[in-house]
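Only one protein chain is missing from this complex, and each of the others stays in its spot.
The first chain written gets the first letter, and so on, giving A and B; residue counts start at 1 in each chain.
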Amino acid sequence: MLSLFLLLPLLGIIILNLPIKIKMQSVALLYVLLLSVSQVIVVLFHPDGFWNRPDVWGRFFELRLYVDNLTLVLLLSIGIVVFIAVLVAWHKITEPKQRLNFVSLVLISLIGMNGTVLLADIFSLYVFIEITSISSFILIAFQRDLNALEGAFKYIILSSLATVLMLGAIASLLLFSGDTSFASVSEAVKNNSKNIIVISAIGALICGFFIKGGLVPFHAWLPDAHSAAPTAVSVLLSGVQIKTLGAYTIIRLVTSVFGYTNSVAYILMVVGTISIIFGALGALGQRDFKRMLAYSSISNMGYIVLGFGCGTALGMAGAVFHMFNHSVFKSLLFVNAAAVESRTGTRDMNKMGGLASRMPLTGLTSVLASLSAAGVPPLAGFWSKLIIVIALWMSGYHAYATIAVLTSIITLAYLLSMQRRVFFGKIVEEYKEVKEVSFGLVFPELILAAIIVGVGLFFPLLFNSFIMPISSFLK
Amino acid sequence: MINDMSQLFWMCSIGAILVFITGFYCILVTFNLIRAIIGMDLLTKAVTLFLILAGYVTGRTGLAQALAITLIVIEVVVIAVAVGVVLCVFRHNKTIDVKLLRNIKG
Partner (left out) sequence: MTTRLLHSAVGLAITSAILSILIFRLASPIAAVFELSVCAGLIFAIFISSITVTQRVSAERLIIRKKERLRKFWLLPIIIVLVAAALSQVHFQMAFNLPAQTEENNVKIILWNLRHLDLLGQIVILLTGAFGVVILFKEWKND
């Protein structure tokens, strides 16, 4: 019953927009929360009746969807982040009609992301990537303020450049294979691997995915779009969308379709390293809270691509685990930014100070998220960065491993400076009276913090049962 | 027949490349957001032509047409959203002019 991942959100959109006279917004909230929670539960508990049964409507139309371990990790991340994003949005957006539109767009984005991770056909991959991107254009421009519109427009132009690159590559690959499914394209690439058209098509496709994932040198849209968007949308974008559209697609295509050649590995590692350094340096000098978090996203995407580019099963496991960890701690940091912004009204970090005494829960969860992001034991982020660095060292890429470790120190520096500026230090006069945010934002913070601490502490137990089997699809 | 086919092929591929370059140039050079959208549209049209051309050369015209039709639908929606964003920008401060675009390109 895999197509339920795509059809249930569609059903939700249709139901929510029917002209019936009931309180649609509560129905909307309930529906999307239930859907995302059920997605998480179905992945974690893995009921056989769901995953192995073919679709009941298989005779009428057939959606060719496939699942393996990488898909499961991403479905889990998508479920968690959509849950958190809708909770944050419910706190910030108050008008019923807008809430309904927001939930419909989040459901469309859910269809797009679920579709991207479940299918096995490069043109359908493009279609679902576009679904996710278009819904995020509209979500970024949701409140229609000027910065958000600029960020959305920049994203549209760069995204259409990525579209053109991807489609050119698909058309070129169509010259060699008769069909667009992964199996026939990989067959064609294997038979014609020395052809200049095939090589440039692979390069163009990977560049297209780099643009979508916000890796250097195609990152120009990311700081503006992620910082100017409403915070719930930033959670969705930075938490799971850049990873699904950027990192997952590269991993899937390189392992299943193109094969792992030396030049591909080289490009991935170089781009990954440059992204790590550039993101870290960019985040150092920022005053705006969300802009700093956006640059930090670029840096972490670099880690994921670097870990994958290394080529071993351990590197792949580290990269995928880091995808999950980054979803969780980046979402937590953005929720904290939303909490701080809703109580103080500003995102300028230099104006804030000493908020931890007034907003204890937000301060505590923010410290946990920052330590996880910087890779401090025993939180979850430490393990994933450790795996990536060990994998790099064991494959002989000592230089890359050293750069990764050194940049971790810069990461620690900017995150701690953010903590000092916002939460600790002397409390500023005008914010003496702020209170803790309402339960609507504290609840997602607590859930995410619990996940970070839980995964970090129980990691040795999880290693053999969950982490290593991720790379079982590598061969 | 072969001559005719290869002449058509070369004409179409040169046409596609010309449209691509024009679209790219439009986006790079313009100070005007609507012209950036026109450039984006030109790029997508060039790639549609390239897709159909690939189908023609290999004989799989059916598959290429199905892909091209899906592509045209997606392109329409992207451009509609982009025009919507530009109109909202215009309503904000009555201009879609240089200064705004400098802000974007920076």
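Please note the rule applied: a contact is a pair of C-beta atoms (placed from the backbone, for glycine too) under 8 Å apart; a residue touches a chain by one contact, two chains touch by 3 or more.
Owing to the predicted nature of the structure, the values given are computational and were not obtained by experimental measurement.
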Pick out which of A:Val27, A:Leu63 or A:Ile390 touches the chain that's been left out of the picture.
-> A:Leu63
Residue ranges of subunit B at the interface with the undisplayed chain = 6, 8, 11-12, 15, 19, 21, 25-26, 28-29, 31-32, 34-35, 37-38, 41-42, 45, 48-49, 52-53, 55-70, 72-74, 76-77, 79-81, 83-88, 90-91, 95-98
Touching residues (missing chain, whole complex) on subunit A = 6, 10, 13, 61-64, 101, 104-105, 108, 111-112, 115, 119, 121, 123-124, 127-128, 130-131, 134-135, 137-138, 141-142, 144, 175-178, 184, 187, 196-197
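Rule of thumb we're sticking to: only the chains that are shown with their structure count from here on.
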Dist(centroid_CA(subunit A), centroid_CA(subunit B)) in Å evaluates to 28
Listed in rising order, the residues of subunit B that touch subunit A in the complex are 20, 27, 33, 36, 40, 43-44, 46-47, 50-51, 53-55, 57-58, 60, 63-64, 67, 70-71, 74, 77-78, 81-82, 84-86, 88-89, 92-93, 100, 103-104
Inside the complex, what are the residues of subunit A that reach subunit B?
-> 123, 127, 130, 134, 137-138, 141, 144, 146, 149-150, 152-154, 156-157, 160-161, 163-164, 167-168, 170-172, 174-175, 178-180
